[in-house]
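Right, I'll just put the structure down here and ask away after.
Every protein chain but one is kept in place in this view of the complex.
Moving on, here comes chain A:
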Amino acid sequence: MAERIATPKETAETLAKKQREISVSEFFAKNRHLLGFDNPKKALLTAVKEAVDNSLDACEEAGILPEVEIWITSTGEDRFVISVRDNGPGIVKSQIPNIFGKLLYGSKFHTLRMARGQQGIGISAAGMYGLLTTGKSMKIISRVSPRKPAHYYEIQIDTRKNRPEIIEDNEVEWGYERGTVVEIELEARYQRGRQSVDDYLAQTAIANPHVTLKYVGPDGTEVQYARATEQMPPSPRLIKPHPYGVELGVLIRMLKETKQRSLLAFLRSDFSRVTPRVAAEICEQAGLSEKANPARIAREEADKLLAAISQTKIMSPPSDCVIPIGEELIKKGLAQVIEADFYEACTRPPAVYRGNPFRIECGVAYGRGGSEELATLLRFANRVPLLYQQSACSIHKAVVTTNWRSYGLSQSRGALPQGPVAIMVHIASVWVPFTSESKEAIAHYPEILKEMRLALQECGRKLAQHLRRRKREAEEHTKRTYIERYIPHISEALKEILKLKDGEVGKMNEVLKDILQKSRKF
């Protein structure tokens, strides 16, 4: 047996010296894969994606038709600068350092509103990743109005304290009236094809037909996706949480923070769809007084309250807070990016999972080309393309468990259908249930899967109609060419055998064509 190396025994006191708080930034710095920075190729994509998502959210909230420019320039081997500029509302000077230099800082986490970002991690994490890999600060210019100056910031994130460190802070001349530009230098790899920045931008254009995207890649290629509609999607309404979606911890926190003085009033005003009658029913079911002070509700009582909620029948949450892309615009978006000769889309009515309203949409584009290849699957959550972890996503599951063979495509068991077809699925929700923080795959809630299947089936049926019509036309065509091609040989042979005259041959050709056109049998 090998001799063990003696190590000094730790005591509670020595251990205590090592025990200290871990900052969120430090945690993510060590676990960068949780945020989508697992490898250089993905890091580039994630950084661009976070910046673009923020830009689009900001523009839409301000009611501005988004125009976003993306430049990627190579600054050395495996080093790139990404720069993303929008025409959004800009950011007031005092908030710039916090938004870009602090993890978990943002406007979206505390609300239930349909938006691309959720936690306020994205862009600051991208900056942090850049700092870690290149030592360079994040550069930001923002301007809120033509009458106000543009502010230039260089910011680094202090990972230990999760706090922005301002390197430079100036007023500068900027050629744009309004908006924000973010520049991050980072270690990355540029590749085209699947899961690339190019791919992400093309897909973003599909799901956001109201957006103009300009892109200059590291090799100098320029791509522009002009908006296909001038119409802004309606601004999603903010909603209060629905009782069915609330968890114990959240409930306790809400009880503590509420401004209401009685339990009944708390339930009525801090949740959606709770009427006085429903609130009273919940209190009674929980065995709690309607007049109880919410701040003094104990943990056990909160437990009872939660149980009472699940036993009470409450109306579904309002659904006008979830804005679909819409069938027409999905078709336009697909047509803008994917060349095909058939486009179809389907938007499902709103539905609810765990108290969160959501809507599923689906689009199909069918082109010409090889029938061997697997279908392209495009996944979107709140208009953001999802490029990674396809097979872990409930969208993938819904597509592979749909029987595409009955819609005229071939499909192996448990696989995507085959053919020159692109299938897109979009989930819009106030809270999209991702399986992880890097927001790559959607969780498998039965309600969500069901809606996805229904949407896919509807598109499938229309696709089947199209394919049948196409097949019929093709058959019609072969039939015609068949007749044209072989009939002269019959006449020719008969002429040779029976020594007919040339005039008779022509006449016979006509008669034969006539006879065969009438025959429907093939």
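Please note the rule applied: contacts are C-beta pairs under 8 Å (C-beta built on N, C-alpha and C of every residue); 3 or more make two chains touch, one makes a residue touch a chain; residues count from 1.
Assume contacts and distances are computed from a predicted model.
Student: Missing chain, UniProt name, options "DNA topoisomerase (ATP-hydrolyzing)", "Tyrosinase family protein", "Urea ABC transporter permease subunit UrtB" or "Binding-protein-dependent transport system inner membrane protein": which is it?
Tutor: According to UniProt, the chain not displayed is called "DNA topoisomerase (ATP-hydrolyzing)".
Student: Would you indicate which residue among A:Asp78, A:Glu458 or A:Glu492 is in contact with the undisplayed chain?
Tutor: Candidates A:Asp78, A:Glu458 or A:Glu492; residue touching the omitted chain: A:Glu492.
Student: Could you tell me which of A:Ala226, A:Val250 or A:Ile515 touches the chain that is not displayed?
Tutor: Final answer for the missing-chain contact: A:Ile515.
Student: In the whole complex, what residues of chain A lie against the chain that is missing from view?
Tutor: So the residues of chain A touching the missing chain come out as 479, 482-483, 485-487, 489-490, 492-494, 496-498, 500, 508, 511-512, 514-516, 519, 521-522.
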